[in-house]
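Read through the structure below, which is laid out as structure tokens, and then see the notes.
Every protein chain except one is present and positioned as in the full complex.
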Amino acid sequence: MLDYTVYYRRRLDLDALRETSRDWGLFISAYNDSERVQRPFEAVQSATKHWLIHREYQFSAHEVPTCDAYTPAEGNEADFWRSYVDLAGVDLASQELCIDATGFMRPHLAFLLVLLKQAGVGRVHFLYTDPERYVKAENTQFTKGPVTEVRQIAGFEGIHSTDTSNDLLIIGAGYDHQLIRRIAEFKEYSRKLQLFGLPSLQPSMYQESVISASRAAESLGSSAQDDVLFAPASDPFVTAQVLHERVERERGRRRVTNLYLSALGTKPQVLGFALYFVTECLESSTSLLFPYAERYTQETSKGISRIWHYTLELDGARSSEQT
Amino acid sequence: MNAEAYAMTLLGKIKTLNERLWEGRADLPAIKAWLENFKAEEEPYEGAQIQALYLLSQFIFFGTREVRELLRALYRDQFRYPVIEALREANEDTFDVARLHNLYEEELRQTRFLGVGSPAESGTHLLYYFRQENGLPKSVFVSLAGLYDRRIDDPTVAFVDPKVRRIVFLDDLCGSGTQATRYSERVLPTLRKVAERDEFSLQIDYLVLVAQRDALANVASNTDFDRVGTVLELDETHRCLSPSSRHFHDADQAEQDHVNLETALRVASEYGSKLWPEHPVGWRDSQLLLGFSHNIPDNTLPILWWDQPPPAWIPIFPRYPKIEA
Partner (left out) sequence: MRNNPFNVTKAVDFSDEQIARTWVDFASDNGGFFAIADPTSPMPRILLGGKGSGRTHLMRYYSARLQRLRGATSSPKTEGYIGIYLRCSGLNAGRFGGKGIEPEAWQALFVYYMDLWLAQLAISTVVETFGEMPELIAQEDAIARLVAHAFDDFGGELPSTLLGLETRLHGWQRELDLVINNAAITRRLDAIQIRAARGRLPLAVPKAFAACVPDLSEIIWLYLLDELENLTDEQQRYVQTLIREKEPPASFMVGSRLYGFRTTRTLSADEENKEGSEFEPLRLDRFYLTHESEFAEFCRRVIAQRLIEEGAVPGQRDAVAEQLDGFFVTDGERDTSFVTEEGAERKYFAVLARQLETHQGLSESEAAKVIALLEVPSKPLLEKLNTLLLYQRWNTRTSMHSEAGRISKLCAAWRDGKATGHYGQKVKHHEPDMYAQLLRQYSRQRRYLGLETFITMAGGLPRNLLIILKNVYRWAEFNGEQPFHGVPISIAAQRDGVQEASSWFLKDNLPLGVEGENVERAVSRLGALLRALHFADRPPEIRMTTFSVDPSRLSLAARESLRDAERASMLLTEDRGHRDKNDASVTVKYRLNPMLCPYFDLPLTVGGTLKLSTGEANAVFGEKAPEEFDRIRRARVRRANVPFRAHRAGEQIDLLSDVG
């Protein structure tokens, strides 16, 4: 038996964050303009704090912090982390590590989990801060440039079956219908399910994300319309649990030939997808897919609503008989 | 974009909402009939209809599917999570799921879930779905009267099940906090008295699907609940006609050209005052744009739901009137 919902998930305010963060050796956050990225960084009291700068935000040199900031070399998500580790000379495995997921690119965030799992890290902390709202409601654009490539995320490339007759694609839907469309088309033949963030970060956001996803309806096909999954937009653990339960149910009905997952929603959902993968799907016919764009908007949200602190225990929460 | 084209844009959005989320409750004939309300002979100003249409396009509706999901979240996030967390902490951060589940079951057996208000009200009405969605045993649900072994005015009153240590009151919306406060004043003293007399600690929670932030904070500080919680929280920006309203921020050009807070406020309050003079923009100035499949709260703008004469008004999301106990 597996239960992801027994992991620790706590809600903090900035004061509590200050206290909690004293236990951390290294804190890493991805730089962007949002208040919800900057203020937690300022509050954190860990031994070391690093900004990572994504090239996709296209900041110019004078726009980003110079102190404790690293701009990893160009390349994919695997290269990004390799480059950071080299530049900063840090060992991610030897200290209490906390990552603020809020500003990271999704594939980079996901890859980190594979990397840490491989390095034998048992526990890692993540932060995520909810915004008050997005600047243009359902019309908010997170991806600025066009999608240039759709592929598997490094480290999440499964061992696939030649039989593609019952491939399943589960899309964690976010606001960006372009991304949803590209993913759906990449695995056009698969049966598709959408996972929506409900409860959403803000009450109106669920409705906004449904409207946005409806613009990709034609690519999603009819299977994804009525049959939808829900998981809280701010909870990686329930997300992983919902994936686990749904996939088990699908497998109980009929063999799923290949399983594809794509997390396009909030960062906690990305963590949930990645956690589910590293816990249950390594070396199976499952892959994590992502539609890559060249550029991302630097600032899409307003305000700070809630700060979440998640403790991911990568060994998985299983009942005693099976561990 | 001219007004007609802008109205078409809004209708396009409403059509999507209607298809995907509103369970087909607002089709074009219904919208047209509703918009006719705003065409009164003595119409005070131009463009009332477009303001109304815009407000409608901002309406948040939780259909049956969504309400059920929120009820799952209510149980899982507001009740089960904290209990499990406490159990792990008390048991060396154990990761043994089977053991945790056993400990949790024990906690659950000592819990009772009740709806806020009379059995006819939505808090109570939701209990059935709450139990169904979360696969809970009937034994943890009781009515207030069923909790006690005799009449509550009997000084020897006790719980039917002496092991009960946690009471959870559930409701769909905490809009102003009035109802929760009144209810707690009426109900909580007896519960506390029983616990005190029999010397056990009793935790009393108040959990809702949606709450206005200030209202919930008031309930937390002005009542005897040990803990209050909500699945979704509405901050000041959800008061749709307040200066900080999220619906009139970051407007695009078309929106700026045709709708604005000032006019929308006039439309909603002038028409609203004809309908419900005491609360023209919703109960105690709530100004919400919110509805559930089972009912529309009276905190929502009356122009959307008013369904009783006088005057004759055609609602777009009719509200079932509350039957006063």
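Letters A and B name the chains as they come in the text, with residue numbers starting at 1 for each one.
Simple rule for what comes next: contacts are C-beta pairs under 8 Å (C-beta built on N, C-alpha and C of every residue); 3 or more make two chains touch, one makes a residue touch a chain.
On a predicted model such as this, the values are computed, not experimentally measured, just so you know.
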The listed residue (A:L12, A:L127 or A:V147) that touches the chain absent from the view is A:V147
For the chain not shown, which residue from A:G103, A:P131 or A:G155 touches it across the whole complex?
A:G155
Based on the whole complex, identify which of A:Y31, A:Y84, A:F104 or A:F186 touches the chain you can't see.
A:F186
Which of A:Q45, A:Q95, A:S223 or A:S305 sits in contact with the chain that's absent?
A:S223
Chain B residues touching the omitted chain (full complex)
4, 12, 15, 18-19, 24, 27-30
Note that chain A touches the chain not displayed via residues 75-76, 78-79, 111, 114-115, 118, 146-152, 154-160, 162-165, 167, 181-182, 186-191, 218-219, 221-223, 225, 258, 283, 287
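Note that only the chains that are shown with their structure count from here on.
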Averaging only over C-alpha atoms, locate the centres of chain A and chain B and give their separation in whole Å.
30
Can you list the residues on chain A that touch chain B in the complex?
1-3, 5-6, 8-10, 132-133, 135-137, 139, 198-200, 202-204, 206-207, 210-211, 214, 230, 232, 235, 238, 305, 313, 315, 317-321, 323
For chain B, which residues are in contact with chain A within the complex?
13, 16-17, 19-21, 58, 60-61, 66, 69-70, 72-73, 76-77, 80-81, 84-85, 88, 95-101, 210, 231-235, 237-238, 246, 249-250, 252, 290
